[in-house]
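A protein chain is absent from this complex, but the other protein chains hold their places.
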Amino acid sequence: MTAIPNLIIETLPEFLLHAITLERESVERYEELGDSMEVHNNPQIAAVFRKLARYGELHANEIEQHATGLELPRIPPWDFKWTTPESPETGDMEQLHYLMTQGQALIFALHNETQGRDFYAHVAATSTNQEVRELAAEFAEEETDHMNWLNAWIRNLADPDSVSPEDLDPPNVTE
Amino acid sequence: MHGNTPITGLKPKDYKTGIKPVWCPGCGDFSVLSAVTKALAHLALPHQNVAMISGIGCSSRLPAYTSVYGFHGVHGRALALASGLKAARPDLTVLVAGGDGDGFSIGGNHFLHACRRNMDMTYIVMDNEVYGMTKGQASPTTAPDWTQSKLTPHGPGVPQFIPAAIALVSGATFIARGFTGNPNGLTKLLVEAIEHPGFSFVQALSPCPTYRPEHKAWKKQVRPVEEEATSDPIIAAQRIQTDDGMSTGVLYQTTVPVWQPEQGISADTGQLEEVFFV
Partner (left out) sequence: MTNHNTVLTCSTLSVAITGSGGSGVVTTGQMLLKAIANAGYYGLMARSAGPQIRGGESAVMLRLGSEPVDCLDDRFDVLMALDWLNVSRFAEEIPLTASSLIICDPDAGEMPEAIACHGARSLELPLKKLSGAIDGGRINMIALGVLAELLGLPETSILTVVETALAPKGREIVDASRLCISRGYSTEKNAGLEQTLTPVASPAKRWNISGNEASGLGAIRGGVRFVAAYPITPASEILEWLAPSLEKVGGSLLQAEDELASINMIIGGSFGGVPSLTATSGPGLSLMMEGLGLAVTSETPVVVTNVMRGGPSTGIPTKSEQSDLNIALYGFHGDAPHLVLGALNIRDCTFVTDWGVRLAEQFQTVAIILSDQSQGQARSVIDPPPMAPACKGRRTARPDTQEYRRYALTEDGISPMAIPGTSGGAYTADGLEHNEKGTPSSMSLDHQQQLDKRLGKLTGLDPTENWAESRGSGKIAIITWGSSSGAAFEAGRRLEAGGQSARVIAVRLLCPLPGTLMTASLEGVDRILVVEQNHGGQFFHYLRALNLLPDNAEMLARPGPLPIRPGEIMARVSEWS
């Protein structure tokens, strides 16, 4: 993996801040998507996003334990060393649709986990700090597990490739 | 960079009310909400000292979703309401949010005069080139040949309003363009805009998944501005007029005196009345 010079993470606190932010923003986004699907009467997909949020929450707590006793730096949102425009597990908003199917939602989530894995892998490959490299590799491994878990979920779906059904109603006039 | 960040326990989420947005999934406005709350958390602004003012439209729902003081007013008048608030309460950080229809069509006159007045506030326009709440009619920023609205079946047929250009000639002292596909970049612009003394205008390109699905292409079209922000209005005008409206970053920034009424007490009512005595 090629190192992007100004995206190299050098210290453990910096790395942990990235990891925590990645997980927290992911949880927040899944919650937001859960809300949004509820508002738009797609309870099945809302439940999927809620479940993803719950798992994310657990993972975030785990990572936060690594940071116990450490003083984390404060970094403005735009100075995080992401390889993506936003933190890696917040997803591509444009892929969302209120009538999205379970398959689409899980593929959305899989994309997130893949980006998360890629981020950690990048750190594992490029950090100048041994401890960071090891921990990042460990986290990349975990993300891979998540990807496997999601892939299994997708495979078990009756119709994993289903697309959003046709919207039979016109948009509403609200204000 | 790290050292500049205020020490704060406030997180972006602390600036959200928890009210579930009515925006369509996929709407760029979610990213603006995210960017605004990140900016507020970054600046560690106390909730009670911030006011978020809006008019009517999808994007104008923003105040309800942010846990600062808010006013969801009537269509097109957000800047006016905000100007009154700022004049009366200069101690507050005043943010104004709205859409392209609200800000440039029905509220166009207020946009000109808010730029000109240069009061210290930040105006965020979520530009999706369409009216989302009234069934997708063309807005001032819609291309002349866009034929998807029943109201203008042959397309609006009139040139697009160029918000940054209008802001520039009207006297805005900070003009930036962001993209909701890059929320952290947008956050940075918002922080700079809020910190800018004077009227700061941020146009946030915000795709509408319902009426303008073709906006998915924006992701590939946007790019950072190539040059540093200029304080020369002639250079800024040339850049703004010659680009395709897809370059993001600070387009223009200058410092001129901020308009704010004098506030000090030198008389009481009784003294004012003295002039009337025969």
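The first chain written gets the first letter, and so on, giving A and B; residue counts start at 1 in each chain.
As a convention for this text, a contact is a pair of C-beta atoms (placed from the backbone, for glycine too) under 8 Å apart; a residue touches a chain by one contact, two chains touch by 3 or more.
Here the structure is a predicted model, which means the values were calculated and not measured.
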In the full complex, displayed partners of the excluded chain: B
Touch with the omitted chain, as defined above, among B:44, B:88 or B:217: B:88
Interface with the unshown chain - residue positions in chain B: 19, 46-49, 51-53, 63-64, 67-74, 76-77, 80-89, 91-92, 109-110, 112-113, 261-269, 271-273, 276-278
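Here is the rule we use: only the chains that are shown with their structure count from here on.
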Chain A to chain B touching residues, read off their complex: 24, 28, 32-33, 35-40, 73-80, 82, 85-86, 93-98, 100, 170-171, 173-175
Complex contacts: residues of chain B adjacent to chain A: 1-2, 4-8, 11-13, 20-28, 30-31, 38, 42, 56-57, 75, 133-136, 180-185, 187-188, 191, 207, 209-211, 216, 219
